[in-house]
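Step one of this worksheet: look at the structure below.
Excluded from the complex is one protein chain; the other protein chains are retained at their positions.
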């Protein structure tokens, strides 16, 4: 075999020990992207997939056409939910480290995606999230204690002990059940949206997946079906630069932004500063309005950074610089919205610390409450007989028999 | 359920009884497309995926930068191979209608794709064709009688009776084995090309699939892997407007040409007049050179028309106008090259008829020959014992036993 | 009552359910304007519109994924996969999603998709148009697997499948679409008109999921089979001249174990037959179940007759196919063993 390989291998800009380098991100200044009307032809707005929708500038002021001009109260609400998400994540991470839950995944650094989008969508819109949309579950009203019960697989677990921690669902709140399989929810969102269109309703669907997951077949199926039937759906790609240990270049992100993935099918793409609450909100509202008025699907790429480890099973110091997040040019979505509100005179550092404190207490109280319903080590425990339910609408004979056998063995 | 559905359903421009209408094809005049250098950046040549590379104009003259300036002799060779393909197809179709083979698929109207590309590639380049690349198998030297033996599943069948007619292969000629499953060969081509790059060789790979098949997962996988590793591969999409009964709009072709499918991944796309031998040749050479010099993959969309039925099992008069092909603005690739050669003074109607006659005789003789090795109804017959071979490198015990049982039952 | 072949029976089932429930939609390759390559949906788009009988992109994974989403939004989708050989690109959506949604969401979400797909040999389709992959699906808890053997059952089971809140993979043996086939390739094809189960009520009726059918009562031997082989088994039993009890499994999963084991307990001998390849085929589960329950009643080893462990070769359909001769040999072997 010849030794001169010509295979291109993507390389992250920095590995452990290197200086973080985000020069590969093509960042536009805040306010520079134009905002087309929602009935613009995909062909005429292709540049939005290459550009970057940003509202908050370096002085923390809102700029340009995409400024959603939200009331300060609404922004405070957003900030609070992001903070709650962060506090919740921190606590649950800690709880996992103490061995009280088996596993956890946090969304640190990506809170704006869940909260700003949650606020821009309507309650009747159906969400098909990924495991990094914790904020969405919170914002749409899933109780802290219910989320914790799920992570504990305890007697009040919404999943009846069947799912890994964080794989929540909330039917009432139109939040689909999370899957461990990457990307599988994307075509569901499209099918749901198609059904909405078939029924003549104006609900839309939205789904989320990571940069890495765009390589999966379901991504392609979802985009194709969405384009063919002009399904009213928002297809979010949360580009947090990493997929476990692999840099987004391994998902094909080196040459074109992920937002451009649909343009070959005629699906408009918006590349948005995913850590800019205002920009995310605004882009989502645009895509939602477009979809609702029959304009079909939009791909939104959120440029963000996975602030933490992939999961509690991961150790990112093995494959990326420890301080990479600190150097991320789009910063931290919470800090940015906080500074914006402070700059506008609608928030203060004191308030901020207070709210965090308030949430710590709240989360702590919820944790106390949750433990009452059982933990991995202490009862009450879920009845294992339940593991045979819900496989079919009604339990069939062979499972009745197996349940019987299991109970006999356990007793 | 509300009755007002907002689901978009693609519609072909004409159904049986309607007047054919190809106004949806965005046709550029011959010679209008610019020809970039092979090291052009994908971003700078995106327009090639929207435009249309055409060389032959309405007066049958070669125009513009993409004119490959081929010797008349070479063009005659191309014309002859296209004619042979057509004559072969016609005869085999007839043979199927007579009940002598079980099934057939012709490539009528798409011969330029196989022959011009076959000629533009090098012998060491590996091809992963679709079932509509009959010309490629012929051009690369598969004997007529061998192709017929395959269609007959007879004692000389290269597939030993295992495959449906037309699912040929030719290892020596670097033609991969055809699959009944759509699109599965696409990632193979990419993997083959990656191996070539790994080994530092300059062979490239090429693959073909139809407009309809672009919706399959393998299409996405192939494009993604090709983009990530910059594999030296040409990914051809043969857009013949139909996928059995469904119009290419059902594969997402309504809003953007298929050539644009890779641009979101940074893969350049060339939309080419698939019935223009010169244009196809030229685009292929460009992409092959680019790949060979380390420039990575290219998507080529061939705009053509499926002149015949999908297969012998199909009746297109049920779903499209009978005379649609006759109205196809890009005509018939054979007629067009013929007229070009005649216009240039290198061919004549007489010669043309003569060659057809010669090929009819040749094909007829091959058919006579082939039948000697057995037909569906007349021996010699393949030994059914062979059905247990080649499942594994060596036949395992259980298959020896099953073979034994089968032979006992058959005797 | 009307005379229907299996295609007509399936079409009639679809028609009736669509008429009855506006939430039923059909999606698949070539199912709409064209009416399906096997004509099972012929006329339905004209009757119910393009928004209920939907031509799909060629992406089996997409079809299954999208119909799951529709089902989550209150529709009751019927997906057609053109050939069972092409269901594999959608396999992940079936196993990881369709089969699991109800379970993982503790009953909150479910999607009642029915996947129809023609299986088995019979059109000289070679290795990629002849497969019978049902065994694979029976290993997946959370989906129902059904395969009818005649027009009457096809219609009744399909209506049940679509109306069921469980996902169903519904295999249609294409060899018997137009008429029963007794396994002798030399004989001319017969039509369903001559078969009692070709008499099909025009209106609504159901055949329950999860119940096997005793096609012929007998005392000497139980033949457990399904799909095309039901007819072959009948012919082979007649050929050998054995008084066989022939059971059509119909619902492969969940399985009606009782009907099977009661019969074997009575006859003491058992042959299991299917067209799919033998190794780890569904016959293996049937053998395992029967021997577990009926061991002390068995007078001979349970015999399996199945497709060989090879792909389905174009030239050797008849050598591959477990026809009368092979079944007859199997029957003799079971009858002679002692």
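As written, the chain order gives the labels A, B and C, with residue 1 at the start of each chain.
Going forward, a residue touches a chain if its C-beta (ideal position, glycine included) is under 8 Å from a C-beta of that chain, and two chains touch if they have at least 3 such contacts.
In this text the structure is predicted, and so the values were computed from the model without any measurement.
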Partners of the unshown chain among those that are drawn = A, B, C
Note = Full-complex touch with the removed chain, picking from B:63, B:179 or B:351, is B:179
Inquiry  = One chain is left out of this view; which of B:27, B:40, B:77 or B:158 touches it in the full complex?
reply    = B:158
Ask   = Out of C:8, C:92 or C:213, which is the one that touches the chain we can't see?
value = C:92
Message = Among A:32, A:63, A:76 or A:102, exactly one should touch the missing chain; which is it?
response = A:102
Key: For chain B, the residues touching the chain missing from this view   = 126, 128, 157-160, 162-163, 167, 169, 171, 176-177, 179, 181, 184, 186-196, 198-199, 205, 217-218, 220-222, 224-225, 228-229, 389-393, 396-398
Query = Mind pulling the chain A residues that touch the left-out chain?
reply = 1, 5, 7, 9, 15, 102-103, 153, 157, 159-165, 167, 179-182, 212-213, 215-218, 243-246, 250-252, 313, 318-319, 382, 384, 387-388, 391, 398-399, 402, 406, 409-410
Request  = Considering the whole complex rather than only what is displayed, give the residues of chain C touching the chain that is not shown.
outcome  = 85, 88-89, 91-92, 95-96, 100, 103-104, 127-128, 133, 135-136, 138-139, 141-142, 253, 255, 276-277, 279-285, 287-288, 291-292, 295-296, 298, 300-304, 309-311, 337
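In the analysis below, only the chains that are shown with their structure count from here on.
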Message = Farthest chain from chain C, going by mean C-alpha coordinates, please.
response = A
Query = Between chain B and chain C, what is the separation of their C-alpha centroids in Å?
reply = 36
Request  = Would you kindly tell me how far, in whole Å, the mean C-alpha position of chain C lies from that of chain A?
outcome  = 41
Task = Identify all positions of chain B at which a residue touches two or more other chains, and write them in rising order.
result = 1, 5, 7, 9, 215, 217, 250-252
Task = Find every residue in chain C that makes contact with two or more other chains and list them.
result = 51, 54, 56-57, 59, 61-62, 89
